[in-house]
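Note that one protein chain is taken out, while the other chains of the complex remain in position.
Right after this comes chain A.
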Amino acid sequence: MTHSRARSRASSLTLPAGAIALALLLSGCGGARVDAGAAATPAGGSESCVDTSGDTVKIGFLNSLSGTMAISEQTVRDSLDLAAEEINAGGGVLGKQLEVVAEDGASEPTVFAEKAEKLISSDCVAAVFGGWTSSSRKAMLPVFESNDALLFYPVQYEGLESSPNIYYTGATTNQQIVPGMDYLKEQGRTKVFLVGSDYVFPQTANKIINAYAEANGIEIVGEEYAPLGHTDFSTIVTKLKASGADAVFNTLNGDSNVAFFKEYKNVGLTPDSAPVVSVSIAEEEVGGIGVENVEGQLTAWNYYQTVDNPANTTFVEAFKAKYGDDRVTSDPMEAAYTSLYLWKGMVEKAESFVPDDVNAAADGVTFEAPEGTVTVNGDNHHIAKTALIGKIGADGLIHTEWSSDGAIEPDPYLEGYDWAADLS
């Protein structure tokens, strides 16, 4: 790459500059006019291009298969694949076989947004299933809203959201956090210590827990955050021990749990003296943390592999048959599996794949899910679920210890709780 220098400087400066200005002007104006003309016709890009004329209909799966979230999201992808396979074997949806377009969200919000747009406008899928982190959902939300497409999001989350273009098949706060606190209150625990990773879910959860505690005579004796991926918990656990807490509410994410529970054991705390209720530890994570570190601790979810009903027996057996006996099933996996069946139910009720028709038909659609019967709430697009507090057993599985009185209606903004009036 050679270039001219000092001597030719004078003209070399002005010529390209002028040429560029001219080129930009011409092409820029031309482009704008063409655009305006093209968009004047109503068939714009945001109109749905979903093709339902053939024997198949496309759906999109969007999970992180690379990056930090891949370990968790791959399990969700596996159960989505299982559900699609089962539905196809059973005759498809409205008689059409599902054709899955799979994409990798790469654990990055911007990639999720990009791939969502691709699935909707290039692949023309009828609905998208996936997402895990809050940031991935927040990144995809405007894409689905501006394209008027549907996303089924399968993970418990921090609530305070209700988009007409998203179905939330995981728990919202009043189906996981609040029952977790209800349980601690029932057990007579009055001094709760909060520990969490420093991001949106723990911060929001703890805001809710603080309001709950104030109204229910529970004292929050400490609230500590560690950066995501943090593995030194000596300071936090020392504070925890010194606080005299009789229970811990844990919203730590990922590897941090290993370090936290080891340190917890080191200082002599036990599940009897100060039980830890965790909301991010499911069957998949127990193995990673080490059963010996978390045996006897509590979790708050809506599904465990050990849930005893025919639908779950079928689900667990089918999953193990497809992916191997050593695999476990967890709450997000079950919620993803359920989400595909719920979409099938809505589409068949609406007799249409068009998002507006699906939304109109959504209210009251039920499914005998592995977790029990779930029902779609057409107003806020969440689903009624039963809350289950579980205890981690020596076998690495989680066993139901306490269950809510039937399914809890979803209330993402906690409008039905007086103590939460100041929260949002």
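In the analysis below, contacts are C-beta pairs under 8 Å (C-beta built on N, C-alpha and C of every residue); 3 or more make two chains touch, one makes a residue touch a chain; residues count from 1.
The rule is short, and it goes like this: contacts and distances are computed from a predicted model.
Look at the chain that isn't drawn here: its UniProt entry, checked against "Urea ABC transporter permease subunit UrtC", "Deoxyribose-phosphate aldolase", "Peptide/nickel transport system ATP-binding protein" or "Peptidase", names it "Urea ABC transporter permease subunit UrtC". The chain not shown here is touched by just one of A:Ile59, A:Leu141, A:Ile220 or A:Val258, and that residue is A:Leu141. Per the touch definition above, the residue from A:Glu85, A:Glu99, A:Asp182 or A:Asp198 contacting the chain not shown is A:Asp198. Residue A:Asp104 is the one among A:Asp81, A:Asp104, A:Glu263 or A:Glu371 that touches the chain not shown.
Within the complete assembly, A:Ala113 is the residue of A:Val57, A:Ala84, A:Leu98 or A:Ala113 that touches the hidden chain. Seen from chain A, the chain kept out of the figure touches residues 1-25, 27-36, 38-39, 44-46, 65-66, 70, 102-104, 106, 108-111, 113-114, 117-118, 121-122, 133-135, 138-139, 141-143, 146, 160, 198-200, 203-204, 207, 227-228, 424.
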